[in-house]
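The complex appears here without one of its protein chains, the remainder shown in place.
First chain written, first letter: the chains are A and B, and each begins at residue 1.
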Amino acid sequence: MRRIFPILLFILSLSLILASLSYAQVQVRLRVFEASNVGTGIDSSLRDMRDQLKPLVDFSSYRLLKEETPTLYANRPVSFPAHPGRIIELTLIKQDKNVADVRVRIKREQMDILNTQVRLSPGRTVSIGGPKHGEGVIIITLSGQF
Amino acid sequence: MKDSCSSVSELLEKYFDQEVTDRERFLVEGHLQDCPTCRDALTSMEGLRTLIKVPVEEATQQEDFPWVWQKIEREIRLQEKVSWWQSLRSWIHLSPLLKKKTWIPAVAIIVVLLLITTQVILKKTPSYSDASVVEYIESETHNIMVYESEKAKMTVIWLFDEEDEEDQELSRS
Partner (left out) sequence: MDHEEIQLISRCQQGDQEALKEIFDKYHKRVYRIAYGVVRHREEALDIVQEVFVKLFRSIKNFKGRSHFYTYLYRMVMNTAIDHSRKMGKQFVSSLDEEGSFEPSEEIEKGPERILLQKELEEKVKWAMEKLPIEQKAALLFREVEGLSYQEMADAMGCSIGTVMSRLHYGRKRIQELLKDYVGPPGQSSGPSNPLKGEGVR
């Protein structure tokens, strides 16, 4: 029993830590793609996005540039290059069950092109678009994987 | 075969591959004018090059590389996931604690604790209204439009370059 006790104590602590950590983390799906009216190609993985965005914007070509599925932990920013010269930074602010508040910053050099906080929930996608890229625009989509 | 062929034959391949010096080129070209054997050998090398090169070139030109890049991306993603799992596995193998057979009652205790913790978490959590998705928004460089569709569960934030608006104004006037 004396030998087992420290091990059990360690496992107990670990489980409590894991429980508290699992309380404040979320995996998100980040996609960066280029939309333009040059060409008619569309990556098959983007058809769902094209259909969703159609009421607002309807380009003839959608090309996936990057896809990441990072796990965000509370107050720990994660950064990615979004397209040349720009960085997108995601920070989990808080998370309750199936709702996560995520701060999204898109920066170029030292300027905030965008600073926003959005609420992600199952099935909801947040799209950020508009910055020019070549002949088209960049669109970034963010969704939570709960 | 001429006597001079023996001295030139070593240079012939270098000449064919355009790796000779000016002096060597002069020597070879002078010899070729009078030596049909060496000319045949050169022709033979040219023919061989064609036979090797042309099918490969044709195959490359006809190839449209369907989905190759997508497969590369997917493979990279998979490998990143696998390497995470492999690190965890190696940690498990190395950890002395997990080698011991005492982990059975320990796992039982963990399961019980997790069940209790989960119950507590589930009870505590209030439900959020998802009417408001964008908590706040600002930009130093662009004008912003926010569109929310409850039905499509979609929120779109669109950034307009200030110069886009100027162009629109100019074109309207």
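We take it that contacts are C-beta pairs under 8 Å (C-beta built on N, C-alpha and C of every residue); 3 or more make two chains touch, one makes a residue touch a chain.
Keep in mind that what you see is a predicted model, and the values were worked out from it rather than measured.
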Cross-chain touch to the chain not pictured, restricted to A:G39, A:P55, A:P81 or A:G134, is A:P81
Interface with the unshown chain - residue positions in chain B
13-14, 17, 19, 40, 43-57, 59-60, 63, 65, 68-69, 71-73, 75-76, 79
Would you write out the residues of chain A that touch the absent chain, in ascending order?
65-66, 81, 83-84
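We adopt the following convention: only the chains that are shown with their structure count from here on.
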Across the complex, what residues on chain A touch chain B?
3-4, 7-8, 10-12, 15-16, 19, 23, 43, 45, 52-53, 55-57, 67, 69, 96-97, 99, 101, 108, 111-119, 121, 123-132
In the complex, go through chain B and note every residue touching chain A.
70, 73, 77, 97, 100, 102-103, 105-106, 109-110, 113-114, 117-118, 121-122, 125-126, 128, 130, 132-142, 144, 147, 149, 152-161
